[in-house]
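What you see is the complex with one protein chain gone and the rest in place.
Up next, chain A:
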Amino acid sequence: MAEVKKIATRESYGNALVELGKEHQDLVVLDADLAEATKTGIFQKAFPERHFDFGIAEANMMDAAAGMSTAGLVPFVSTFAMFAAGRAFEQVRNTLGYPHLNVKIGATHGGISVGEDGASHQCCEDFALMRTIPGMVVVSPSDDVEARAAVKAAYEHDGPVYLRFGRLAVPVINDVPGYRFELGKGVTLRDGKDITVIATGLMVAEALAAAETLAAEGIDVRVLNIHTIKPLDEELVLKAAKETGRIVTAEEHNVIGGLGEAVCSCLAENCPTPVRRIGVNDEFGHSGPAAALLKQFGLSAEHIAEVVREMVK
């Protein structure tokens, strides 16, 4: 088998900004002394006059972006997820969310796959925080193809969007003919009748790998890629619940407040269905190589397969 191509979605973000920046003069990028890591440095190189480094001052950067948007610019404001959703939460809530301003938050280094920097930089709370803001669109792309499409869709959407990207290079899985990205629309990557795995971000590839393994064991797994955590594609989730009767969710986020709970809320009110949530189990991460951390925290195809086996038993 040919080597699977791997690209970090933060890299996709930087590249997509350059592509969009060529077409749209109103696109500006703000960063907080992390341009090298968030990959907005790629944009900075191409369009230095439209890239603004605000230094290590995320609160001011977030609100400055809000001000710029009122003058007709479309700011993509970037820093690590921890600081975009965490440190600047109240700025996002009050000054982007409340007035529903046209600002896009490009948050990189989401989840524990940040790796060696450890718990202080491994944001597993951003979906929860951003989901609570009325009108906020929350996007978590699974690979390079989807990340680039998401950046374009965010630009075209009128209103605040939170985009979560990762540090770790992840396999390209959406490089298929007919691929289409639509905000708020989940994607059925694999049909199946026994159980559904609903995944987001880098867990989508793990879910596909698990489904492959389980197929060999005679378990027919449906795989949904939910790239937009809010608004959730409830129709697709309910259809899967009705047709397969069991749900497993998988995300690189605390099991509290993220995709799993969004799915549970939807199901509890509309179609009560047994669910198991895979994610970080309400604990902090720690330093280590990303791949080892993911394995240790159960964010792997193997763990998904185990949980599925238990559920269909």
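In the analysis below, a residue touches a chain if its C-beta (ideal position, glycine included) is under 8 Å from a C-beta of that chain, and two chains touch if they have at least 3 such contacts; residues count from 1.
Here is the rule we go by: contacts and distances are computed from a predicted model.
Colleague: One chain is missing here; what is its name in UniProt, given the choices "ABC transporter ATP-binding protein", "Glutamate synthase alpha subunit C-terminal domain-containing protein", "Transketolase" or "Cytochrome c domain-containing protein"?
Modeller: Hidden chain, UniProt protein name: "Transketolase".
Colleague: Out of A:9, A:78 or A:91, point to the residue that touches the absent chain in the complete complex.
Modeller: Only one of A:9, A:78 or A:91 touches the chain omitted from view, namely A:91.
Colleague: Considering the whole complex, which of A:70, A:120, A:265 or A:296 touches the chain not shown?
Modeller: A:70
Colleague: Could you list which residues of chain A touch the chain missing from the display?
Modeller: Per the touch rule, chain A residues meeting the hidden chain are 28, 49-50, 52, 54-55, 57, 59-73, 75, 90-91, 94-95, 98-100.
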